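Complex shown without one protein chain; remaining protein chains in place.
What follows is chain A.
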Amino acid sequence: MAKIIVVTSGKGGVGKTTSSAAIGTGLALAGKKTVIVDFDIGLRNLDLIMGCERRVVYDFVNVINGEANLKQTLIKDKRVDNLFILPASQTRDKDALTKEGVERVLNELSAEFDFIICDSPAGIESGAMMALYFADEAVVVTNPEVSSVRDSDRILGMLSSKSRRAEQGLEGIKEHLLLTRYNPERVLKGEMLSVEDVKEILAIELVGVIPESQAVLNASNSGQPVILDEESDAGQAYLDTVKRLLGEAVPFRFLTVEKKGFIKRLFGG
């Protein structure tokens, strides 16, 4: 039985796909057989972030409609063992995902994988609801910014009322806060909500803080999940996040302003 983790946020552009790619890759690096499922029907992007856009033959909707099987459709990552991607369809039909269809595919994946990462679309419409419905755990991706925090709270409400676990009266979805685009310098100046502020408002457990980093754009430009850039601050922060998801207690890094040394101050960096 796989553990199903939804990566969600409500608001768009906060880093859901980047985080799905990084976390999925990180779990696979840790030896867990992992599949990342793109639920953003019509706006497929996980394939680009993972750098496998030219290898897409069939997609999620094809599998649901029985036009292809999972074996034909799953894309095996070429860099990391145990890592697979199930691409979204580019159809414009919003109702292409049915609850029964999604359940059937997740059940089939569940028999074979340790982790299923569901990369949710933005918003609170059917695609997003479908991505969170079957989840055991949720990673709520949030930027330290008012609209993102408010939307995250909305999504937390959905997780606790609209999921399968809620409907069947099971133990609730385990919720994790992942703060992305964090800029300690601006926090210090009082220009940005701090980790503590966001934690206090959303009142869920913090699983990771990803610093705002050039490495993220570099990674997406080249189709490499940023977690593979182990030199970078963002890559390291995602590695820490994955360890916490696996139950390890890891101290948080990149929360304070790094003091620039004399050389760095002279030459920048």
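Just so it is clear, contacts are C-beta pairs under 8 Å (C-beta built on N, C-alpha and C of every residue); 3 or more make two chains touch, one makes a residue touch a chain; residues count from 1.
Following the convention adopted for this analysis, contacts and distances are computed from a predicted model.
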### Task
From the list "Cell division topological specificity factor", "NADH-quinone oxidoreductase subunit M", "Protein translocase subunit SecD" or "Multiple sugar transport system permease protein", give the UniProt name belonging to the chain omitted from this structure.
"Cell division topological specificity factor"
#### Entry: Hidden-chain contact residue, picked from the options A:V149, A:I204, A:A219 or A:A234
A:V149
### Query
Given the contact definition stated above, which residue among A:L74, A:L132, A:L193 or A:A219 touches the chain not shown here?
A:L193
### Task
For the chain that got dropped from the picture, name the residues of chain A it touches.
145-146, 149-150, 153-154, 157, 161, 187, 190-194, 197, 200-201
